[in-house]
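Just below is one structure, and these are the notes that go with it.
A single protein chain has been omitted; all remaining protein chains appear in their positions.
On to subunit A.
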Amino acid sequence: MNIVVCVKYVPDAQSERTFNESDNTTDRVGVDGLLSELDEYAVEEALKIVEAGEGEVTVLTVGPDQAADAVKKALQMGADKGVHVNDEAIHGSDSVATSLVLAEAIKKIGDADLVLTGMASTDGTMSVVPAMLAERLGLPQVTFASELTVDGQQVTIRRDGDAASETIVASLPALVSVTDQINEPRYPSFKGIMAAKKKPVETWGLADLGVDASQVGLDAAWTKVESFTKRPPRQQGQIVTDEGDGGTKLAEFLSAQKFI
């Protein structure tokens, strides 16, 4: 079983996130980053599948130099090898271009039985890259798995939807995105951290993938940010301490605001 896990390097959600004034792209340089927490679930699930059977886990990321940290973390958790697509021209790419680069990299890695992703990135939260990847690779798309089993030539997932809990079956190779309900990602062990240092990481540019620079980056985007405005921070309103009348005061507020 060859598994490719797509991971993203994202700004730390705890830090202040901003835009670049010059080109209206997300500022990924000025802030601390890390492996998107939501992708850790995909890495963990890949490791569990391989540990229960056999196979190899390749982590794939597209991003600037610092994104190597995301690959490193996944290798420390136990992935076998890494691929980092890094090219100046990629800066400012939207999900359409990112999915193109990922798809070409997955083809170049070759022989993937399963492509795993997180449910969303913790910064963009568009949740569209997995569907775009499936479309580009012509793979069955099974997203938002909160349980996953692979047997023989098929994958079965459970998806916890609003109206129903669904079981979805697809043949391999397939693309699966997993939720944060699926497992409890491991912390890298000391042994894992040491072992990661010797694991192979390949760095590819666009030329290695046969992708033309004109197909990616800000200028190739099919949408354009016209402007952005920082919302004024919410002003703290009235805070009362309950002295036996907190509920009454709350109801008075709601009534003054015409909610009741």
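In this section, a contact is a pair of C-beta atoms (placed from the backbone, for glycine too) under 8 Å apart; a residue touches a chain by one contact, two chains touch by 3 or more; residues count from 1.
Going forward, contacts and distances are computed from a predicted model.
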Missing subunit (named according to UniProt) among the choices "Ni,Fe-hydrogenase III large subunit", "Transketolase", "Electron transfer flavoprotein alpha subunit apoprotein" or "Cytochrome c oxidase subunit 3": "Electron transfer flavoprotein alpha subunit apoprotein"
Touching the absent chain when the full complex is considered, from A:T58, A:Q76, A:S95 or A:N183: A:S95
Options A:K48, A:K108, A:R186 or A:K249, residue touching the unrepresented chain: A:K249
From A:N2, A:N20, A:Q66 or A:S127, residue that would touch the chain that is not displayed: A:S127
Contacting the left-out chain in the complete assembly, out of A:E56, A:D113, A:D180 or A:D208: A:D180
Those residues of subunit A which, in the complete complex, touch the missing chain: 13-14, 17, 19, 38, 95-96, 99, 119-120, 122-123, 125-132, 134-136, 138-144, 146, 156, 160-171, 174, 179-181, 221-231, 233-234, 236-242, 244-255, 257, 259-260
